[in-house]
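Accompanying notes for the structure given below.
The complex is shown incomplete by one protein chain, all other protein chains being positioned as in the whole.
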Amino acid sequence: MIRTMTTASALALLAGAASAEGSLNIYNWGNYTSPEMIEKFEAEYDVDVTVTDYDSNDTALAKLKAGGHGFDIVVPSGNYVPIFIAEGLLMKSNPNEMENFSNMDPRWVDVEFDPGREYTVPWQWGTVGVSVNTAVYDGDINTAAVIFDPPEELKGKINVLPEMNDVMGMAIHYLGGEQCTGDREVLRQVRDKLVEAKPNWLSMGYSTIERLANEDIAASINWNGASMRARIDNDDIAFGYPQTGFSIWMDNAAIISDAQNVENAKLFLNFIMEPENAAMLSNFARYANGIQGSQEFMDETMAQAPEINTPEELADAGYISKNCPPEVQKIYSQIWTELTK
Amino acid sequence: MDATTRSRALLLAPALFILTVAASGPLLIVFVYSFLTPGDYGGVVWDFSTQAWFNVIAERDFFTEELGWADAHLAVFWRSIKLSLLTALLSFLVGFPTAYFIATRPRRSRDMWMLLIMIPFWTNLLIRTFAIMELIRNEGTINTVLIAMGLVTAPVQMLYTEFSLLVGMTYVYLPLMILPIYASMERFDFRLVEAGYDLYASRWQVLRRIIFPLVKPGVIAGSILVFVPCLGAYVTPRVLGGGKQIMLGNLIELQFGQLRNWPLGAALSLTLLVIVMVALLIYVRAAGGEEARHG
């Protein structure tokens, strides 16, 4: 097995990047990789692809750091990319020199977490806003107040994602701060606000699509794609973009520094920058992808969805989620423990 | 080394080998980690520190800079111990009669009844937990039935309460109570019971004085097998507790995950280990002592 792999990669090196046989091991979030697209890649390059799942950036980080894992590609979120790079886990594979790089939306080329795209390629991106059942509450939903200062109708029917960075970010912006702020006065207010709001929440969990659709909850901090899927099942669900600020995230594919199938991995990065393939990803995972020209291959429901296409007038409130400095992170941890106890 | 010692060593070797490699050995790593400094992005930095142990019980408020009890940790410890005890108790109350029922079936059909107990557990834990969630949620099966029968007018909030945790954990750990009790009850000689009735004992006296003492090892084994894993339970509190009622397993997971404080996670786990050991010691000693008295 090992011998065939080395032979394959040796051959690939000889033949150049145009053709590569052998295998590719992708380490990705669960239920996030379009099987259809994988099949297409396998057929096109005669590569055997294996997908293995993780459920959080932290698990992936711990695992790659420990070594001996056997993965070639990983898909960390933007705010974790600098950590992965700093820990020496990602290979500088220069996607910006690849053939399909010109398809990348210029908006996503010079991102703070990977300026000029030397390591990573966009996988999917989205926003964190609020989903509200408009049959229960018909007021303004473009505000984080539905979560932190909820109207009577919503009290006791609210869910909050158990994601520290997203929740802290939304609360800090709601109270007039900036993400990753170290201002103790603001943070004290954030803590008091969160602790005060918690009794109004029903739960802090992930499964929002189901519970919004079947009306167990009437509001939730939520990802836009999840909100769209809830709306498809239940017309009353709408997605609000808090005007005080909502975070934008992007998950990015990158080659792991000790990857064994580097050539195949490069082929794969180039492959997902092809509009048609990127659209396959979006049609499966239900988020936008950052590749220009992919819209025309996307499902009708996606191309039109208000959750995926941020309204012009609210777009400015979005901020790209970043990794907060450790000393700030410590305070956030304290607040979060206090909140979830 | 005499013959008994040698054969004993041989008998123990496989289990001890596996446990050393895959359980106790790694625990040493955890012990060492609890005395290190957290890395900025998870992991540890090799600087000696007792901060983690200190933070298990006390912390400095980031705003007032006052030193106080880490009441978040204490609250979670207390909830975990309370719910685990209640789960063990509830499992016993349901599990003992069930094991008894099976042990008193005709010999031929006992295996079938045991399998009937086990089959539900061959399906995945997560999917079972989601099914329980579906049963007890506000618009779920139980509330729908209750409302249809006119027993209640508004849905009873069961999900995301300590009640749902108790029900969920009992469901998950019930076979761990039933099997050991059954295993020690199965060979029970009911002629002893007959003798008891001949001496005019009541059903309760027979149960308490004849049956219970003889199956006690099974009850002890069962309650340990339920109580201890409950303390570190992770999946059930996460799904049924709705994240607002976290337990120790979740708190520790948070430290190794989002909160990036591995030493604190390590120290919290070792604290849990000590609690469990002390509880077990008291329990086994109390139970064992009584056993000796009965002869």
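As written, the chains take the letters A and B, and residue 1 is the first residue of each chain.
Everything below uses one rule, namely that a residue touches a chain if its C-beta (ideal position, glycine included) is under 8 Å from a C-beta of that chain, and two chains touch if they have at least 3 such contacts.
In this text, contacts and distances are computed from a predicted model.
Looking at the choices "NAD(P)H-dependent oxidoreductase subunit E", "Fumarate reductase/succinate dehydrogenase flavoprotein subunit", "Spermidine/putrescine transport system permease protein PotC" or "Heme exporter protein C", the name in the UniProt record of the chain not drawn here is "Spermidine/putrescine transport system permease protein PotC".
In the complete assembly, the contact with the undisplayed chain comes from B:135, out of B:57, B:89 or B:135. The chain not shown here is touched by just one of B:225, B:246 or B:259, and that residue is B:225.
From the options A:157, A:173 or A:229, the residue with contact to the chain not on display is A:229. Of the residues in subunit B, those that touch the hidden partner chain are 4-5, 7-8, 11-12, 14-16, 18-19, 21-27, 29-30, 93-95, 97-98, 100-102, 104, 108, 111-112, 114-128, 130-135, 137, 140-141, 171, 174-176, 179-180, 182-184, 186-187, 190, 193-194, 197, 203, 207, 214, 217-218, 220-222, 224-225, 228-229, 231-232, 234-235, 248-249, 252-253, 256, 262, 265-266, 269, 272-273, 276-277, 280. Mapped onto subunit A, the footprint of the missing chain covers residues 2, 25, 27, 29-32, 35, 50-55, 59, 62-63, 66-71, 206-207, 209-210, 213-214, 226, 229, 233, 285.
As a convention for this text, only the chains that are shown with their structure count from here on.
One finds 35 Å separating the Cα centroids of subunit A and subunit B.
Looking at the complex, you find that subunit A touches subunit B at residues 56, 58-59, 61-62, 65, 83, 86-87, 159-160, 162-165, 184, 187-188, 191, 198, 201-205, 214-216, 326, 329-331, 333-338, 340-341.
The residues of subunit B lying in touch with subunit A in their complex are 40-43, 59, 61-63, 71-73, 75-76, 137-139, 159-160, 238-239, 242-244, 246, 250-251, 254, 256-261.
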